[in-house]
Structure formats: C-alpha cells, structure tokens
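Scroll down for the structure; my scribbles are underneath it.
Every protein chain but one is kept in place in this view of the complex.
== chain A ==
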Amino acid sequence: MSPNIDNPAYLLTLLTGGLTNGVLYALVALAIVLVYKTTSHINLAQGEMATLGAFCVFELTRHGVNVWLAIAIALVLSFFFGAGLERGLIRPLERRGVFPVILATLALFLIINAGVAIIWGTQPVAPPRPFPSGIDDKIDLIGGAPPFFITHVSLGVLAVLVVLLLGLWLLLEKTKLGLGYRAVAANREAAEVMGIPVGRMYMFGWGIAAALGTLAAALVAETAGALDFNSMGVILIFGLAAATLGGIDSVPGAAVGGLALGLVMAVVPGLFTVIEGDLSLVIALLVVLVVLLVRPQGLFGTKTLERV
C-alpha cells in the first residue's frame, strides 16, 4: 500500500491525471470504433495517421498559423485523407478478403511512421500548445503538501472530450447523415436496399475517425510537451484496449472504456506500490482481460444475437 493513500489531494491528483490520459485513449478508441462499426475493419494505422496529422499542425504553426486554426485545417485534411484511403485503398482490397485489408493498414502504419521520421526526423519536436501550459497555468484547489491542483491543460483536454462527444452525438443521432451511417452499421444490405449510399457512409466513418485521431495526437503532444514519430505507438495500443473494453461497436463504450482505462492505469499503480517498476500496461491489459472474460462483447458492445 502506498503511504499517501489517506491523503485526499494525492488521490485527486491520481484521478485527474488518469482522466486526462483516459481522454486520449477515448479519442483513439472512438476513431477505431467509428471505422469498425460500418466496415468491420480495425485500422492499425489509425495512430500513425494521427501522428501525421499532429505534425501537420506542427508544420502549420511553424509557418505562423494560429494553433487553433492549424488544428482546424489539420482536422479537415485528415478527414479527406481518411475518406480517400477508404475509397482508394481499403474498398478495392475488401473484395479480396479481410487479411489484405489488415495487411494494408499494417503497411500504412509502417509507411507513415517511416515517412514522418524521414520528413521531421526522429528527435522529438516542441509541439504547438493550444492550452496555456506554463508552470503557473493551474487552478489550486487544496493547499498543503502535497497540494491538489488541476492544470489548464487537463481542463482543456477534458473540455475537448465533452464538446466532442456532444458534437458526435448530435451528428450521429440528430442528422440524416448520422442516421444513414447508423443504418449501414446496423445492416449493410438493408441500408443498400433503402437507397443509402453505403460507400459514402464508409468514407464518412473513416474520415471522422482520421480527424478524431489527429485531434487525439495533438492533445497527446500537448500533454506530453513533445511530439515525435512514435508518439502514438503506445496510445494506439491503449486505444484498442479501450475500444475492446467499451465494446468495439459502441461509441459511448469507447468514451467510457478510454476514461476507465486511464483511471485504472493511474490509480492502481498509484495505490499499490508492491512491485517496483511501471506496471500500468500490465494492469490495464489485465483489467481488459477480466472484463472480456465476463462480457465478451465489452461493456456496451452489441452481442451478436438477434431474434428470429
């Protein structure tokens, strides 16, 4: 047991740190889910595409573009990149089976990873910071030792997730486009018979996912204070774990799965310092494993079961 376990400030610090990381996992998990829901593919290059997007933001700000504008531009570019990939690469391969698609996303992973390293080098760069990140940019809540405070970065990251989830909910639940997307996700053939342009819905899912990934990578760079060609490597693994935990076809599941994973990874090693070393990854995957043993479809996922 950790000696600080009775200290509320210590506990709260663990929680906010975990939540902040959880948002990043949730964003990547959302991207994975949005691709999976309609096309039933896992895009292994999701994280690397996101890194590319974050370097886009970096490059734009280096040329004097305002950081928020740069993010907006990168999001739009990422959307079209993702949609274009679906149309130009994934869909032609899809007719040949699942494995060609998996291999293609793996190839994309390697190509983009290497490409980013060639263009921007392998050394970390100082990323643009959308939120104030100085040493004093925090809100003190509990004084004393240790104190409890929330940084503006943490607040900003959490706010982004809240706004994003709201926007995504409105888009999917309240627009015709969202209805078409969900119909394709629910039953591809029936959606086709309704006259829904199924292919465009695939592109929409991939596009939104790519944009979400870029946002995630920009925030990863923000919280880490550094950006390099491998920034999203581990985050992708946590994102996949979060998506599996929440249910691979569930949008709210991805959000909850990401936050839950972030919390578990912060709190458990923070409280139980029995074993030396960073066990957060092991713990996270153990939690996922246990949940999946009990609920194979994840927390919010759909059981493949239908009334006949």
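Note that in this section a residue touches a chain if its C-beta (ideal position, glycine included) is under 8 Å from a C-beta of that chain, and two chains touch if they have at least 3 such contacts; residues count from 1.
Just so it is clear, contacts and distances are computed from a predicted model.
You can't see one chain of this complex, but its UniProt record names it "Amino acid/amide ABC transporter ATP-binding protein 2, HAAT family", from the set "Amino acid/amide ABC transporter ATP-binding protein 2, HAAT family", "Thiol-disulfide isomerase/thioredoxin", "NADH-quinone oxidoreductase subunit F" or "Succinate dehydrogenase/fumarate reductase iron-sulfur subunit". Check A:Val198, A:Leu227 or A:Leu240 against the missing chain and you find that the one touching it is A:Val198.
Only one residue from A:Asn66, A:Thr122 or A:Asn187 touches the chain missing from this view: A:Asn187.
Residues of chain A that touch the chain left out of view are 176, 179-180, 182-183, 185-187, 189-198, 302, 306-308.
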